[in-house]
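Only a single protein chain was left out; the remaining protein chains are all shown in position.
First chain written, first letter: the chains are A and B, and each begins at residue 1.
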Amino acid sequence: MNVPADRKYRNSHEWAKLEGEVVTVGITDYAQHELGDVVYVELPEVGREVEAGEAVAVVESVKTASDIYAPVSGEVVEVNGALEESPERVNEDPYGEGWLFKIRPKDPSEYEGLLDPDAYLKVLEEEG
Amino acid sequence: MDRREDRAFPLIFERSQKGRRGVRPPSVGDVDPEALFGRENVRESPPRLPEVDELSVVRHYTLLSRRQIGVDTSFYPLGSCTMKYNPRVLEAAAARFTALHPYQDPETAQGALELMYELAEYLKAITGMDEMTLQPAAGAHGELTGILVIRAYHEDRGEGDRRRVVLVPDSAHGSNPATASMAGFEVREVPSGPDGEVDTEALKRELGPHVAAIMLTNPNTLGLFEKRILELTEAAHQAGVQLYYDGANLNAIMGWVRPGDMGFDVVHLNLHKTFATPHGGGGPGSGPVGVKAHLAPYLPVPLVRKRGSAYVLDEDLPKSIGRVRSFYGNFGVLVRAYAYIRLLGLFGLKRAAALSVLNARYLKALLKAKGFRVPYDGPTMHEFVAQPPEGLRALDLAKALLDAGFHPPTIYFPLIVKEAMMIEPTETEAKETLERFAEALGEAARKGLANPGWLEGTPYTTPVRRLDEVRANRRPVLRWTPEAE
Partner (left out) sequence: MAYTPHTEEEIRAMLEALGLSRLEDLYAHLPPSLLNPEIPLPEPLSEDEVLRVIDGLAAKNRSGPVFLGGGVRDHFVPAIVDELASRGEFLTAYTPYQPEASQGVLQAIFEYQTMIAELTGLDVANASLYDGATALAEGVLLALRASRRMRVVVSQGVHPEYRAVLATYLHAVGATVETVALAGDRTPAFEVGDDVGAVVLANPNFLGAIEDLAPLAETAHRAGALVVAVADPLALAVLRPPGAWGADVAVGEGQPLGNAMSYGGPHFGFIAVRERLLRQLPGRLVSMTEDGEGRRGFVLALSAREQHIRRSKAKSNITTNSQNAALRATIHMAALGPKGLSEAALASAAGARRLYEMLLEAPGVKPLTRPPFFAEFALVLPRPPEDVRRLLARRGFHGAYPIPDYGEGAALFAASERARPEDLEAFARAFWEVL
């Protein structure tokens, strides 16, 4: 399972990548695989203040809908509007063009507290 | 039908010819809409409805019906849905009441009101409850009504602000948590124990002054009767928590035991499941709600009451939650259920329940012999949840059953069983049908293990084969438009 080394993770299968002052959030390759064909993504409003662990987006496949939790607290500064037309990008490129939203974090230490790639790989092993 | 015709099976709109007429309504001659309504109120262009002759309408919907299976055409063991035979005398009974208007003087609707009153009495007796409303239009609507009644009760006792949580087992129907949310409650799931019944200890830990109600189905969605039900309801009542009974599975036990005696405070019924009224392709149904006396003041208005020899619609319930539907509910469905109860009587209802359990147990034994697994294999009642032999998917077997002429069971529910196949044969199926079904399912599994490609390709004989649901959800087309063609 593809788990890039350049970012952090949550055990609910979101990834978070800090670039400058902004954290980009998406779902992992494992998560997109488990969900199957993504048919719709409900994204938060830009400007919304979110808490770490708060459900802020929903990724839907034909038969399931999964809440996506904010990995860090802060303000939503951008969402991936291209997913409205092309939700399949979440399946095709979960770590790139399939990103969901960006947060400007309130507290940088929260990012550091997320799982590193090795820890996330252990989570995946446990889920079997 | 040949394949080409299948491919082109038209929409009614595609049979339209400009200027063609079908059935003509009674007419008073030419009426000028602008003179009658004023020009500014008249629609600019007529709705684009099909223009079709009567025979074409008949052919269209007759041929369409042949692209549909129902209990009348096929064994339909859809778990939790109780797809029993719908006796046609029920339809004949309902036809006797179609010309009544809901606002006619109740003096001239005494037969309808008497029927409703009597039906409520029967349902109270069958469930062991003290009062009953017939107003809710479906099971989920009954759930909402019942939970709102519980909410009103807590509010009336000054505990409304405190009791904000509804407990729901993880095996519950999705409508339970959805209902609790709609009624303004927070939902908490309670895990099932290793035997498939509610984990009583886990549930007791959740009880407290913050809990308004517990919603349970008994037998539960695994088909198991919650044997510790008395202990459970007593513990809940001690904590001031109200017990809600989801009646989806009442068919298993009607006449044998009663939710009221188990300690439930509220019960909803699905007349379109247990009492043999037809599902109609998804409705209409009816979801009467029964309550114990302490909750009766909160029921929706109006209630049918008997005053002397007259039946009246009583609107005078000051603590009522209000109305949940216009008029008095799905009256035509009530007539059917009344007729069903009169046909069967207590003896017939008990026998129907027992035979539904017998059929389900027998079918379970047949399928186990074919290599199907039953993860919570207790003394299941009217339904059971099986898993396909290792390596097979429930979805594929469901599709293979369509080729064998059967409607598949409910699949992927309850959520606590992987690859779940929830099977409810009902009492109206013959022994040989169960045997043929088990053979067909066993054969599909055998062939599927030997040739996965074949199984994944099923169904081969239906009007359409597996449809592209991803496309339908990514780019839904929800209406016909002339331009699109």
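Structure notes:
Throughout what follows, contacts are C-beta pairs under 8 Å (C-beta built on N, C-alpha and C of every residue); 3 or more make two chains touch, one makes a residue touch a chain.
Keep in mind it's a predicted model, so treat the numbers as computed, not measured.
Note on the chain not shown: across the whole complex it touches A, B.
For the chain missing from the display, the contacting residue among B:52, B:337, B:367 or B:392 is B:52, taking the whole complex into account.
Note that of B:202, B:239, B:257 or B:317, the residue touching the chain absent from this view is B:257. Interface with the hidden chain, as seen from chain A, comprises residues 39-40, 42, 58, 60-65, 67.
One rule holds for everything that comes next: only the chains that are shown with their structure count from here on.
Centroids of chain A and chain B (each the mean of its C-alpha atoms) stand 37 Å apart. In the complex of the two chains, the chain A residues touching chain B come out as 37, 39-40, 60, 62-63, 87-88.
Note for the complex: chain B touches chain A at residues 412, 469-470, 473-474.
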